[in-house]
Every structure is written in C-alpha cells, then in structure tokens.
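Left out: one protein chain. Kept in place: all the others.
Let's look at chain A:
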Amino acid sequence: MASQCRARVVGPWGASTLGLVLLSGCGVETFLDPQGPVAAQQRLHFWQVTGLMALVVLPVLTLTPWLLWRYRDRGGADYEPRWGFSRGWEIALWGGPALVVAVLAALLWINTTRLDPYAPLASDANSLRVQAVGYDWKWLFLYPDLGIASVDLLAFPAGRPLEIELTSATVMQSFFVPALGSQVYAMGGMSTWLHLGADAPGRFRGENSQYNGEGFHMQKFEAVAMDEAAFEGWAQNAATASALDTAALDALEQKGVASDLAHALDRPSDDILFGGLPDDLFARVMAETAKAPMAPHDMAAGR
C-alpha cells in the first residue's frame, strides 16, 4: 500500500519548493510520482517539455541581468543608439523558437493521441467497467457488471485497466486522481469517458476539481487499487450490502458530503456500499438530469 511514508522528488520548482516537498514527503500525491501507466507517461512528457523550455528560458534569465549590468548608463560599454536591425538575429529569433515549438508540437501530438482519455489502455487483462456519477458533494461509483455500487470509494484491481464512464447528477464536475493521471469533466445529461490504471496496490486521493459550491473542498474520494483476490473479496462483501433503492437515490441527491449521506442512510460513514443496482441506473441518471429530450450524449462524447 502506498500509505507508507517516503520522500518523493517533485521537481526543480525552485530550491525552496523542492526542499519543502522532500520535508513534507508524507502523503504527497502527484503525477510526478506516478502510480499508473497514464501518469508515468505524463511525467516523462512533463520533463521533456520542461527541458525544452529551459532552452528558451535560461538565456533570458541569465542574459537579462547581464545586459542590465553590462550596458548600464555611464558603464563605459559600447553604445549604438541607432542599431535596430540585424538579419542574422532576425533569423535566429524567429527560427529558434519555431524549431523548439516544432519539436514540442511533435511531442504534443504523440502524447495527446497516446494519452487520449477515451482510448482504452493497452493491456492483456480485461478492463473493469465503472460508472461514476458526480453528486453534490460526493461520487457514486457503479459497477454494472458486478451489480454493486459505492460512494466515495473507487475500488479496483491493480494491473487491470479501469474504464470509467462519467456523468453528473448536478452541475459540471471534474473527476481527478492526481497519482494516476488524467482528469475529465462529468456533465449532466451526457457522458464522458476516462481510462486509468494502477501499477500496484495502493490508496490514492481522488477529487472533484471543478468548483461546485459549499461542499466542494470536501468532495474527495479514495481510489483503492487492490490485488485481484482482495478485490474479489471486496466485491463479494459489497454484494451483501443493502440495495441502491429509491430511498438511497433520494438521499444521494440531497446536498451533502458522504458522511451526511451515511447519516441519512444510517451507515458507518467510511463504508457506503450498495449490493444491488436498478437496471440502467446510469442511463436513468443521465436522462433525469436532462429531463427533456436533448441531442444524444454521444454528441459530446464522440462515441
């Protein structure tokens, strides 16, 4: 489990920042310490971009102070008040950045295509299908193939790709697990898709990153990667919980965080599981959010 404490290097955002991150090492979760294939590729891409940008940034950071000093008034340096053009410099100034951007653009194309949140992860293992519904201010995770559901707890087997279909029962939200990688919006009346995965068992902080009111800062969930056996056990245990019935759905729609929901349903707060799902619940939530006929959700989702 990743809950053990270890120092993690985040990056050269100034020596002070680096030092602080090392100091605070415990519980720091970021794509720069990737726990899955998506985040790992993003880290690589991040450092490539940072390195290339350094080619442009470092000359400015070093030469500006030098120019200010070397050519200070009454500093005795050369002075050419009428000099304002040089063909060589022009070619270098337009060509240099253009070259850097060309390389960056190639990297961008490769990574954007490879890390398309809609594209299934390359893997021999079967994907686990999960449907995530954003409420104010908690997430409901449906496992349609297993007939179970959970609130603010996304359990999944490590090493197996996770295929998440997202929607929102309220306003726009954004589903994000920093240690695993990409985020995608969840929007009412339509669905979006996200593919993630974890390399090894661990517990990762997940959140909604799109402001949605009073309880926004409390809308965190736990993404728990388990080994296959543990996941089986978890799913079997979940199947014994009471079903996601109309009363539970009504309670979910009430504004509040997971503990408010647990209170309303009379459950222990860290363990809201449901053992039975109504048919097509996800589609129903989407339809109810939209209420009236609208363009097919595929319009946005591209599938």
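To be clear about the criterion, a contact is a pair of C-beta atoms (placed from the backbone, for glycine too) under 8 Å apart; a residue touches a chain by one contact, two chains touch by 3 or more; residues count from 1.
Criterion: contacts and distances are computed from a predicted model.
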Next item on the list: Among "sn-glycerol-3-phosphate transport system permease protein UgpE", "Response regulator", "Cytochrome O ubiquinol oxidase subunit I" or "Aspartyl/glutamyl-tRNA(Asn/Gln) amidotransferase subunit B", go ahead and choose the protein name stored in UniProt for the chain not displayed.
Entry: "Cytochrome O ubiquinol oxidase subunit I"
Next item on the list: Would you indicate which residue among A:L121, A:M172 or A:A264 is in contact with the undisplayed chain?
Entry: A:M172
Next item on the list: Just name the one of A:D145, A:E214 or A:D250 that touches the chain not displayed here.
Entry: A:E214
Next item on the list: Would you write out the residues of chain A that touch the absent chain, in ascending order?
Entry: 10-11, 13-14, 16-17, 20-21, 23-32, 39, 41-42, 45-46, 49-50, 53-54, 56-57, 60-61, 63-65, 67-68, 71-86, 89-90, 93-94, 96-98, 101, 104-105, 107-109, 111-119, 170-172, 174, 176, 178-179, 181-185, 187-189, 192-193, 205, 207-217, 220, 289-295, 300-302
